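Of the protein chains in this complex, all but one are displayed in their positions.
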Amino acid sequence: MTAKTPLLKVENAGIRFGGLKAVSDVNVELKQGELVGLIGPNGAGKTTFFNLLTGVYVPTEGSISLAGEKLNGQAPYKINQKGISRTFQNIRLFGDLSVLDNVKVAYHSLAKHSILSSIFRLPSHFSGEKEMEEKAIEFLKIFKLDGVMHEMAKNLPYGQQRRLEIARALAANPKLLLLDEPAAGMNPQETDELMNLISLIRERFDLTILLIEHDMLLVMGVCERIYVLDHGQLIAEGTPEQIRNNPKVIEAYLGEEVS
Amino acid sequence: MLKISDINVYYGNIHALKGVSLDINQGEIVTLIGANGAGKSTLLKTISGLLKPKNGEIAFENEHVAGKVAQAIVKRGISQVPEGRRVFANMSVEENLELGAYLRKDKKGIKEDFEKVYQLFPRLYERRKQLSGTLSGGEQQMLAMGRALMARPRLLLLDEPSMGLAPLLVKTIFNIIAEINKTGTTILLVEQNANMALSIADRAYVIETGKIVAAGTAEELSQSDQIRAAYLGGH
Amino acid sequence: MEQFIQQLVNGISLGSIYALIALGYTMVYGIVKLINFAHGDVFMVGAFIGFYSITILDLGFFPALLISMAACALFGVLIERIAYKPLRNATRIAALITAIGVSLFIEYGTIYIRGAQPEAYPNGIVPLKSLEIFGVKISGQSILILAVSLFLMIVLQFIVHKTKIGKAMRAVSHDMDAAKLMGINVNNTISATFAIGSALAGAAGVVFGMYYTKIEPLMGIIPGLKAFVAAVLGGIGIIPGAMAGGLLLGVIEALVSATGGSLWRDAVAFIVLILILIFRPAGLFGKNVREKV
Amino acid sequence: MNSLKKAKGFWSTMAVVVIFSVVTQFLINGGTLNSFYVNALFSIGINIILAASLHLIIGITGQFSIGHAGFLAVGAYASAIVTMKLGLPFPVAIIAAGLAAAIAGLIIGIPTLRLRGDYLAIATLGFGEIVRIVFLNFDYVGGASGMTVSHLTTWPWLIACVAITIVVIVNFTNSTHGRACISIRENEIAADAMGINTTFYKVMAFVIGAFFAGVAGALHAHNFYIIQPTNFGFLKSFDILILVVIGGLGSMSGSVIAAILLTIISTFLSNYPEVRMVIYSLVLIVMMLFRPQGLMGTKEITSFLKIGKSAKGGVHHDGKNTTA
Partner (left out) sequence: GCNSSSTSSSNGGESDKGGTIKIGANLELSGGVASYGQSIKEGIDLALEEINKDGIDGKKIELVPFDNKSEAPEAISGATKLISQDKVVAIIGSATSGNTKAQIEIAQSNKIPLLTPSGTAEDVTFKDGKLNDYVFRTCFIDPFQGTVAANFAFKDLKAKTAAIILDSASDYSKGLAASFKETFTKQGGKIVKEEAFVAKDTDFRAQLTNIKGAHPDFVYVPAYYEEVGLIIKQGRELGIDVTMMGGEGWDSPKLVELAGKDALNNTFITNSYSPADNDPKVQEFVKAFKAKYKDKTPDAFNALGYDSAYFIADAIKRAGSSDSTKIQKALAETNGLELVTGKLKLDKNHNPIKSAVILEFKDGEQTFKSKVDPE
């Protein structure tokens, strides 16, 4: 893509639930390779905004495009195949599948063997499955999850589940990765490790990342730019420094002093 | 006020609490910190009677409560704000609060407490007819606390009240905890956010994989290098 | 026209019976989230208890109704304690299979004890005159049934939404552990739910016997299924929904039969059901709340 | 996992099946197995196919379908029409039965795109009843009194169909396509967000499941001399559902074992007609009370024999998808 077209372009996007405008008139632009934060009070519409981007909800107004292609109204699985992958605020792993299989599921749309080749066990089935397995293990290694790859996902400790969600999202080979409160429920020590991991995968996969988080240490620590949502509307945008000192943000979200 | 001695709790084969002992005195705020899966929630659930310890003793105001059913324990004055809020999503804010006072018969006292809770959380008053499932995370946390207060507990157990909340709200919640404590309610606070927790607590315990590994005043612990490294982050 | 109205009246009478069974069904269903397939069989047991109260104990209709309701309440609690309670933490589908087992057990247990032959309710236990308005016959009994179902619907709605026990029921239904933390006795609350639901089934059984005369051990299967359909049609767990679903089902059936399609009756009923669900996936009165992501 | 090892396991299993079927055929011909036992064996085979096919829909894909007898009926009638009315050979009838049922599966797959849990269950149940009533009113196939069908189901046909069903469903399950289905069962929203075309796979599960139920219908029709709409009511659907759940939701071998076990129990109980159903219902209740997760839980027999890799089974315990 040309340097001119941003990777993600959201124009005046919004959605209503009955009378409630959960998100309205939001404009966001992400350039290739950026790591951007999205913060805001509880119920501000951050997760809802992710849902709009991933097709879980269809925007009632505005438009969303990825690398110039319009995404409005497309099914979530199509949007995923086009390059947006995500994690969930409330972990949604495939609990009864092994860690390895969780990652393989995400790799599914890149697999080439058909149903018939699997049923008849044609060579393409074996080669396809083999490739998937190798790829999946590669991802798990990055996330230091290869040691538990045959465990069922539901049996993992919480922190590993969070990491597995990110690994799974990455396996779908996205251009844009959306992380919804990846550090929730982690202690400061674990949060540190997560920050390093996020930086690492961005480099390695040449990713663009949009991140929701309430942990200001994390957000301010890794993000280059930050958007702030309140009551469904963008109230600020800027570098961490700017945001930290923005009176509107302080009033709505941060409270007086921030460490 | 609460004395736990040497309890062991299992989930099937998983030994979740291994000989945990702990005391809470009247009027204190005691905090329990520990990593994910250390057994903090398990301990709270055991105190509340949702889980039964295999052995060991729990005494509340010198009465044995270990192994008693939850409702008997609630009746004696222990309330819990569960992890993840667990508000009754399909009921209004008001109905949630009513359920908090489920075991109480004193109509007048209940009415007073309604007012107290609304004073503490004016937001809840604005939303009293709204279905609680549609509240934001912070509002739900307030509701969960308000609901627990409706039982007029003498001991309030809080399980990660700051989880998933915006910084501003975290501060608000901690202020409210301190305020509740001032009105005479003893508090056992479980937190990941150890900095915050230690800042308002009198004493603290540290739990690691089902065992208490350290205890002391909040000050002592926040000074300990080991604790700092493990729980307070490198910043 | 006269015939059409007569058919409508027929349908409403039939529908009130479905509604009566569906009320208890939907309540248990809404609170415990269990498709209690044995509900139709409790209905059957209720009909038999009413029958024996009238014929052997020589009681009138209303005492028989009360005895049957009380006995069924007890019976429902017993079933819950023995067969469903141990499965509270199991998958719902396991509980469903148990419910099917319980249903078969009640049916064939009854047959084992008293045989499969039908029994006939004595005629004229409730001496009600039938009305005739412009050639449309409305039997007193069908008015009584409609009134009883409406009355019970209101009572039930009141219990579940306004009383303390009702609130406890809803709390338990949403989150059992959180309910325990409120000091709610979950076992008793669930028992109360089954008691009320089963008492309603018992009442429906006696009313059915009075209206249709014939009772037999397998009589619960079809009305049970229809009541389940009615409950889903109205929206699971929604009490007025069960009423509306029952009436709608009855009217559809009567109208289909009236136009000569009596053999297609159930098929049409199910087609309507599927169509309604496609357009309203949570039933007529249900809110289609999508899972919040 | 190397594929060679897997293939070896596959062929050795096939060899066992062939030997078993040849031996059994000899026993049948020699009269060592009297026709009562042969009959029971045929019922077991048909029930295995039914259980395996429903297992794919409920156990693997998590779509709570309780109208499976509808597919069985479509297959039974389609095959009977092919052999009895059109005079075509039995293999054609088996395939026609499968295809007809698969089309029915496609049709019933459509509401599943919008319905979940109990609402889907009641819709599938309704579908099964509609099928039954259609045949009831269809004089061409004898209406209520049904259709007389020649006895063409033989042991080789039966064992071949059972083997093919199991192989196809197991191969499907143990592939990326099967994993896609399981991910729908586990968390539909996440599956969708991970690029799985959930609509396609849900319908696919219905189509494949229905196809084999149709095949079972062909074997059923040509084994029992007569088919009548009453044989395909919702209680029949429950019987199949019971096999899958008792076996252990998500466990293929569980479904097969349950089909064998329950058919044997039911056959044995026919010696005690007065208490047969009472005991059968007690067996159901007791089994569920003591093993709510089913005989095999979510495990496969292979995980005990250490042949293939570990089980694919399992269903959420909060049962969002397979809600009852």
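Should a chain be cited, it is by its letter among A, B, C and D, assigned in written order, with residues numbered from 1 in that chain.
Just so it is clear, contacts are C-beta pairs under 8 Å (C-beta built on N, C-alpha and C of every residue); 3 or more make two chains touch, one makes a residue touch a chain.
Not measured: the values here are computed from a predicted model.
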Which displayed chains the unshown chain touches: C, D
Of D:Val17, D:Ala40 or D:Ile301, the one touching the omitted chain in the full complex: D:Ala40
Contact residue for the chain not shown (choose from D:Asn197, D:Asn231, D:Ser255 or D:Gln293): D:Asn231
Contact with the hidden chain (one of C:Lys164, C:Lys214 or C:Lys287): C:Lys214
Touching the absent chain when the full complex is considered, from C:Leu57, C:Leu78 or C:Ala120: C:Ala120
Listed residues D:Arg185, D:Lys202, D:His220 or D:Lys299, member touching the removed chain: D:His220
Contacts of chain C with the absent chain, listed as residue ranges: 3, 6-7, 10-11, 13-14, 108, 111-120, 122-124, 130, 137, 139, 212-214, 216, 218-219, 222, 253-258, 260, 262-263
Interface with the unshown chain - residue positions in chain D: 34-36, 38-40, 43, 136, 143-146, 148, 151, 220, 223-228, 230-231, 267, 270-274, 276-277
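Note that only the chains that are shown with their structure count from here on.
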Most widely separated chain from chain C, with each centre as the mean of CA atoms: A
Between the pairs A-B and A-C, the one where more C-beta pairs touch: A-B
Geometric centre distance via CA averages, chain C-chain A, whole Å: 48
Multi-chain contact sites of chain B, meaning residues that touch two or more partners: none
Residues within chain A bordering two or more other chains: 56, 88
Parts of chain A lying in touch with chain D, wherever the complex brings them together: 54, 56, 75-77, 80-81, 85-86, 88, 92-98, 101, 104-109, 111, 113, 115, 118-121, 125-126, 128-130, 132-133, 150, 152, 168-169, 172
Chain D residues within the chain C interface of the complex: 58, 64, 111, 114-116, 118-119, 121-123, 126-127, 129-130, 133-134, 136-137, 189, 234-235, 238, 241-242, 245-246, 249, 274-278, 280-285, 288-289, 292-294, 315-317, 319, 322-324
Residue ranges of chain C in contact with chain D within the complex: 33-35, 83, 86-87, 89-98, 100-105, 107-109, 111-112, 221, 225, 228-229, 232, 236, 263-264, 266-267, 270-271, 273-274, 277-278, 281-283, 291, 293
